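The complex appears here without one of its protein chains, the remainder shown in place.
Our next item is subunit A:
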Amino acid sequence: MKKLMLGNEAVARGAYEAGCTVASAYPGTPSTEITEAIAKQYDEIYSEWAPNEKVAMEVAIGASFGGARAICAMKHVGLNVAADPLFTVSYTGVNGGLVIMVADDPGMHSSQNEQDSRNYARASKVPMLEPSDSQECKEYVKKAFSISEQFDTPVIVRLSTRVAHSQSVVELNDKEDYKIKDYIKDAGKYVMMPAMARKRHVVVEKRMADLREYSDSSELNRVKMDSDDIGVITSGIAYQYVKEAMPNASVLKLGMVYPIPEKLIADFASKVKTLYVVEELEPFFEEQILKMGIKVIGKEKLPVIGELSSQIIAERLLGKAIIDASKQSVPVRPPVMCPGCPHRGMFYVLKKLKLNVSGDIGCYTLGALAPNESIDTCVCMGASIGVAHGMEKARGTEFGKKTVAILGDSTFIHSGITGLIDIVYNKGNSTVIILDNSITGMTGHQQNPTTGFTIKGEPTKQVDLELLCKAVGIDRVTVVDPFDIKEFEKVVKTETQIDEPSVIISQRPCALLKNVKYEGVQKINQDKCKRCRMCMKMGCPAIVDKGEHLEIDPALCVGCMLCTKVCGFGAIEKAGE
């Protein structure tokens, strides 16, 4: 049977067909749908949202040690969080097959940096595969499980946004009958203390040698000879661009991107006059091939920044001119906080109070853009708290009193909590605002430990943020509705001035949640409106300036009534039918 599937959905299907039974992840674009699809479609696989990627990987490692085939999924920056267990599970190896999915985001469609996860494969000495469409996503995941068991190693499968988030045709197969392996106590293999780890490092090096040999003969690495003039070595989505831009070139498509097949590459290189390496981001293949003494053309012509495309390849390698339509300048349209977004009220207050705001990763990062322009910093998940603490230590208490850290509920659980502990333990003074919108918003509404539901929507224990903060030593915890602007402002003023650390829980559900019902569309009564433009300060996309007057777009307004609260003339009212 053939089906149109997202790359991520195909990964889920591959895990299912391989008989995988445990999946753990923390959501991160563009990897999120892998675990969502597993939870939704394959009851045979236990699935969960973990508090962060490190935990997700540890759970998958445990499941593998326990004898099951296990998978964990994350985005590239998530692999940074999970890097600690990764480097050691490379030493222990596996019992049941262990597959680590990582989705890179060249072009940074929704990421804070543009890193190339292939470097992690090399650094941790773990083999890595890279599919180029949905069918391969499914096949490579299955292959990864078998390589994992054959070579006693975790296997990383790398995706990129254009593979993870594009749909293509997948041929479905039946589920493999995988029997969970016995659990065998083996401290020499699984307890990585120095004496044992030293021995395992030797094993890892031997395994690398075996994998190099495997890579040379694996069907994952395919040569298609055509022209003798031009040969291209490529992988993943770049392969698709090459096929489109250079239909007559001979191609060595690498499905196994680490370790690379050196003999195969040398043989391929000897058969073509000009050899190109086409890879997105880092010169990862290029450097290794150059080291083999083979001349290739790669990054001297192609960019290390952003995504490739067939037109970039045609232009840079074949010298074809790109159609460059001179178009008029069109206003940009950056993403904005939704109408009804609870963060809008908070940013309104923070801006009004002219605070320094240490920000974090989530929808609310958009608060850095106009008109809010309220966020000063954003580094990585959970960083807001540590950064605020550091600023205070650098610049003193008075600066600290003009500073707040803001982060979402899910982000706080992910890696904010340790920062908060640091503040308490080291006698900091910071004010932390947790934006509790009852869901993980940015990645598209995933449950998390603060929502009270599992990935399957089953009710579970809910982290009590108030109690949690008190438990780590915060004595001042205040829960306040960000749409109650007066009260919110009062609380922020008080808490920033106090000589002790404090937490404000800004609590109001995401406007996109199905159970959130507002009052209905609002309109501006033009007779009462004084054109003072206070309502415009909210940065609500539904309020538009028509030149002569202001208007609320009924197609966008959800009726949160935040604008009615800032209007001093009572000019905003419920729109009639």
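The definition used in the following text is that contacts are C-beta pairs under 8 Å (C-beta built on N, C-alpha and C of every residue); 3 or more make two chains touch, one makes a residue touch a chain; residues count from 1.
Quick note on the criterion: contacts and distances are computed from a predicted model.
Asker: Could you check which of "ABC transporter permease subunit", "Indolepyruvate oxidoreductase subunit beta", "HTH araC/xylS-type domain-containing protein" or "Ferrous iron transport protein A" matches the UniProt name for the chain that's left out?
Answerer: "Indolepyruvate oxidoreductase subunit beta"
Asker: Which of these, A:S146, A:Q288 or A:Q311, touches the one chain of the complex that we don't see?
Answerer: Spelled out, the listed residue whose C-beta touches the missing chain is A:Q311.
Asker: For the chain left out of this view, which of A:E244, A:D267 or A:E287 touches it?
Answerer: Reading the full complex, the residue touching the unseen chain is A:E244.
Asker: Which residue among A:D267, A:E519 or A:D545 touches the omitted chain?
Answerer: A:D545
Asker: Using the definition of touch stated at the top, determine which of A:R13, A:K138, A:H165 or A:R508 touches the missing chain.
Answerer: From the options A:R13, A:K138, A:H165 or A:R508, the contact with the absent chain belongs to A:H165.
Asker: For subunit A, which residues lie in contact with the unshown chain of the complex?
Answerer: Those residues of subunit A that touch the unshown chain are 2-4, 29-30, 32, 109-110, 133, 161-162, 165-169, 237, 240-241, 243-244, 309-311, 322-325, 327-328, 330-338, 363, 366, 369-371, 441-444, 512, 536, 539, 541, 543-545, 553, 555-556.
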